[in-house]
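Handing you a structure now.
Missing here: one protein chain of the complex. Every other protein chain is in place.
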Amino acid sequence: MARIGVFICHCGENISATVDCPKVSEVAAKFPGVAYSVDYKYMCSDPGQSLVVNAIKEHKLTGIVVSACSPRMHEPTFRRACAEAGLNPYLCEMANIREHCSWVHEKGDRTDQKAIDVVRMMVEKVKRNNALMSIKVPVTKTALVIGGGVAGIQAALDIANAGHKVVMVEREPSIGGHMSQLSETFPTLDCSQCILTPRMVEVAQNPNITLYTYAEVESVEGFVGNFNVKIRKKAKSIDETLCNGCGMCTTKCPQKKIPNEFELGMGNRPAIYVPFPQAVPNVPVIDRLNCTYYKNGKCKICEKFCQPKAIRFDQEDEIIEVAVGAISICTGFDVKKTDFFPEYGYGKHKDIIDGLQFERMASASGPTLGAIRRPSDGAEPKKIVFVACAGSRDPAKGIEYCSKICCMYTAKHAILYKHKVHDGTAYIFYMDIRAAGKNYDEFTRRAIEEDNAQYIRGRVSSIYERDGKLIVIGTDTLMNHETVEIEADMVVLATAGVANQGAEELAQKLHVSYDQHRFFSEAHPKLKPVETNTAGIYLAGACQSPKDIPESVAAASGVAGKISCLFSSSELTREPLIAFVDRIAAPDYSSCTGCFLCQPVCPYNAIEKEDIKDRAGNLIKSLAYINPGLCQGCGTCVAICKSKSIDIDGYTNQQMYSEVDALLNS
Amino acid sequence: MEIINKILDKSSLTVLVEKLNASGKEVYAPVNKKGITEFEKVANLQEMDFDCIATKQSAKSLVFPKVEKLMNFEKTFDDVIVKNVDITAFPEVIAFGTRPCDAAGFIPLDAIFTTDNVDEIFKARMDKLTIISISCKKADDFCFCTSVNGGPGNTSGSDILLTEMSPNEYYAEIITEKGKSILDANAALFKDSAVVDKTPLVAKIEQQFTEEVINEKLKTLFESDIWDTQAMRCVGCGACAFVCPACGCFDIQDETKGKDGVRHRCWDSCGFKLFTLHTSGHNPREKQAQRWRQRIYHKFSYQPEQQKQFGCVGCGRCSRACPSDMNIAEHLTQIAKG
Amino acid sequence: MEEIKKIARELLAENKVQVVLGFEKGTANKVRPAFFTKAEDIDKLIYNEACIHNIALYLKKDTCQHAKGVAITATPNVVRSILQLSAENQITEEKIHIIGITHEGKCAGILDFKAAEEFSKTQPKGLKPEDKALIEKIQAMSLEERFDYWVEAFSPCIKCYACRASCPMCYCGKCNVETNNPQWIPVASHKYGNVEWHMMRAMHLAGRCINCGECNRSCPVDIPLNILSYMLSDFVLDEFDSEAGLNSVFTSALSAYTVVDKENFIK
Partner (left out) sequence: MSEFQPKIVAFVCNWCTYAGADLTGTSRIKYSPNVRIVRFPCTGRIDYMLLTKAFASGADGIIVSGCHPNDCHYTSGNFYARRRWIVFKKLCDFMGIDTRRIVFSWVSAAEGSKWADIVNTTNEEIIKLGPYDSYHKLSTQDILE
């Protein structure tokens, strides 16, 4: 038999000036199951809380209703009071008679009646509350960082420096990502590799970081604090423990004409290679698709020249299992290639390149050693056209968004060009100059004012070749929409930044959501920008949306902060207000029919399949199981379940039904 | 009481129904509404559907409605005030144009509600019910009354049985005191008659088995797999039980609105899984075959044993209503022959 | 017909299936669902235009659950039910051999689920002109008339649950109407209990009903409850471009959304 205590707060005069508190208390005392009812000036004050604590003890209350302000304000206060009195804190409910009553209605009978109704409703609810225990989830204090670009590096270093273990997985043979391909960085023009390389080395040397390059995430199971990750370490055909990075193999390899991915096809590499000289780790891999031995069964020249005998032609992919407590996705982005643009010749003109290719060209370690040269004939371009928003902000191309970094790097390209080709002219076609950021606008002004970049506000409708020149046809919207025709030597397209290849597949492995452009989705666009909807999985860098270096680094440090918080305790305590599937005796085991119509509605992928098997291991039934580590308690599955097999603590069917019943059937 | 034999012509019959109505009695008769014939309250004989072999539902709802209020209650702070249904306020009801099988159905139904413990509400309704049946001229493939000790001109259960002699003339057998009181009140409408042989006037229904044989066979069939094979196509609905004149199972349900509430008696069926489901999740009749077996055993073994009364009158309603053509007569024949 | 029998016989003879689900002669002119476990019994297997029961229902019953392989003579409605049951994880493809029968009564051979999907798309739906006419008639009524119409239409309901029991999509072990604590739907078959029950059922079938009309056929008191789900199926198709019974993998209009769903009724 329920023994409910009702505590009506005056809140000074905030409530009592409008609501007749003694009357409400008096009426509430007559509700079935109410054992004690009282009104008091300030329930949340120390004496008020003592009143609650003493009443619980003295009247052996089985639940309390504090009728006062919004539960969003003082629910934790009174739950604590319950706990202090030895009553389960979840046997406390608040009836909101301040924000939802005294402050919004005039004094009078109808307002009193509303207060009474609200109290009755909560009395009926609290009678049906379950005593709940906080959920404790153990935490494995190791983080998985997927992607070794600047965001991954930053996240890994910050987490490792906070004293936690990190496992980093990088798909390419070296970490570094796109930043390692860049020449100089805006708005300071410092050398990208100069600032990145030390950090790459730091990653390799940090004892808390285990680095797997040329590796990919195979599968992820589990939930926050307890993920089991399988990593596929692709065969490098090298014994990494023996390789000393002497480079003899790469020099001797007879295959030399393989387009170099790092140089975006503008240079060549051998079949056994390190992507770039500063690679971390400095261990080559054999590109089996192009290696003579793998193609013809003969060669093995590298093996002959390898002094430490590190070449392993029979090496196989290795699956490594790691247990981690948190995952940071830092898989970065990609850029559209020039072949995406029919109006610019589908990539068939050699002298139309994309921004990333220009970066390599401008880089002192690039294929031209930093000289700006036409790919077609090696001549120095005297007129160069930069096309901003190539593909971005173009719904017709399916990319409605702004790629964000292009305005700045195009300005940088114009400056770099001018520094290298003093007598050259750079034209920039743009839609708007988006230079919001510290020293960013100053930087674009510098390009215009000091380096004489010719900004033309308008888009380029077509580019074609004529007598070895590229004819760029555009409009100048600031000059009466006049057609502009430039006879250029070279064109650089600031192509749209897009989600990285394989992003969708990875999202599915991790059970995190992604948007229509395959960028990973954050849990909340404003308040949870680095979290995903799956607890324990975070996002940093351009895998979320196009970002520049400082933003990526900031997000990465944000993720590291989040993960460090998560790792600050060996157990994770969670509110027990979560959904659960009913269980009954055999032969039904549950009223759940296993239709799994609830599965897609869960924003957290918390609904799993639980197989009920007999002793011989035969499947009897598959049921839905809600992982308490993942459920956040929205209750959408509860309303979708036809057989009412799912319920949610704190808002159970019984509680909600009784509330409605009590409210209306007085 | 000894049966009194009378003759009623059609016009007198019409007058009788009007007079019964005029005397404050509620007259129920088969009425065809949108293609389905059911017992409905009638004011005169024109509304009645004479052609119907059997109404879709039986006449049992006259004494055992699908939902029946047993009592009202009111919760107070620390007590419950109960207000019983006023059984004296029940109306006098005439079931008119019932078939002999319908009338016979009230006997096992009455046995269910009055053996050991008398259900006052049921009894009050039964006491105020008078049954004026009409013998069957026609039968269909589902009729099997002759196999369960009934017949198209059988008098058991009826207070008055009418048999059509010609389109304008009915042979009336006054069987009970209740029947006689109607005769007495309307004596002018009835003409005297000798005993009439009804055999040529009623339908021919072949006997397929006897209840006694079934009863005997069931003694050894409990663990037989015949129930599995028979129940294979059963979908597990309650249509058979709900249209059955002799099924009396019910469920008690309280419904409340605030402090006021009502206790209802609602039809229930042993064909439902929920009928025997325990709170724990255990179900003693887990499979549909077990529920089907229960249906047959209850009617042909338990009821004769406990109430000296078979629980089936051979109206065939269950088989007509069955969505998957479970044919009880066919199944019983199989048992009898097996 | 002979082709159907031949396939069924072979499947049983080769022990690819242990049960063939089909029809046999029933009482008088009726037909009835039947389970054939021996090749020699297949002579009794029939198919004609009276075989309209949606026997996909039995795939969820013990006899079929316990068999390793089940063959089923499947009219378009049955095929749609099978696909929807598969989409809702109730049956698996390995076990089920669909012997397809077109709406014209021709044998379409054995269909795997992929073929069944194609088959389903080409077969007309079971909506009868009189159902459409009734929907239109009700839609033309005033609000009060509609309410009275349904209260009256449901009033003969005796809650025998034949509609539920004959519906292949009503496979819940414990129906919502059977949940108490709280008692969402009154058990009693009074007017209110009936309205709530049929409303709940229509809601639960929204986007899942394959429009076989079995609920109406099996109703002993002839309530036109199939048109509730028909109306909703049409609506769901118009509104969300989603149709039950065409796909063997997960589809359910109400377990999905698009950001551009109708919004004009929300203040």
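In this document, chain identifiers A, B and C correspond to the written order of the chains, with residue numbering beginning at 1 in each.
In the analysis below, a contact is a pair of C-beta atoms (placed from the backbone, for glycine too) under 8 Å apart; a residue touches a chain by one contact, two chains touch by 3 or more.
Note that the coordinates shown come from a computational prediction; the quantities given were computed from them, not determined experimentally.
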| item | value |
| --- | --- |
| Left-out chain, listing which of the shown chains it touches | A, B, C |
| Sole contact to the chain not displayed, among A:Val6, A:Met43, A:Ala85 or A:Cys101 | A:Cys101 |
| Touch with the omitted chain, as defined above, among C:Lys44, C:Lys68 or C:Arg146 | C:Arg146 |
| Subunit A residues touching the omitted chain (full complex) | 70-73, 96, 98-101, 103-106, 108-111, 113-114, 117-118, 121, 513, 521, 523-525, 533, 577, 601, 603-604, 632-636, 638-640, 648, 650-651, 653, 656-657, 659-661, 663-665 |
| Chain not shown, touching residues in subunit B | 67, 69, 72, 255-257, 260-262, 264 |
| Hidden partner chain, residues of subunit C it touches | 138-139, 141, 143-151, 184-185, 188, 190-193, 195-196, 199-200, 202-203, 206-207, 228, 231-232, 235-236, 239-240, 253-259, 261-263, 265-267 |
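The rule is simple: only the chains that are shown with their structure count from here on.
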| item | value |
| --- | --- |
| Chain contact graph, described as a line, ring, star, complete graph or other shape | complete |
| More contacts between chains, B-C or A-C | B-C |
| Chain closest to the middle, measuring from C-alpha centroids that were averaged per chain | C |
| Whole-Å gap between the CA centroids of subunit A and subunit B | 69 |
| Subunit A-subunit C separation of Cα centroids, rounded to whole Å | 43 |
| CA centroid of subunit B to CA centroid of subunit C, Å | 32 |
| Contacts with 2+ other chains: residues of subunit B | none |
| Residues of subunit C touching at least two other chains | 173-174 |
| Contacting residues of subunit B [partner subunit A, same complex] | 75, 77, 256-259, 280-283, 286 |
| Touch list for subunit C against partner subunit A, complex | 88-90, 171-176, 179, 181-182, 184, 204, 250, 252, 254-256 |
| Touching residues (chain side subunit C, partner subunit B) in the complex | 26-28, 30-35, 53, 57-58, 61-63, 156, 158-162, 164-166, 173-174, 178, 183, 186-190, 193, 214, 217-218, 220-222 |
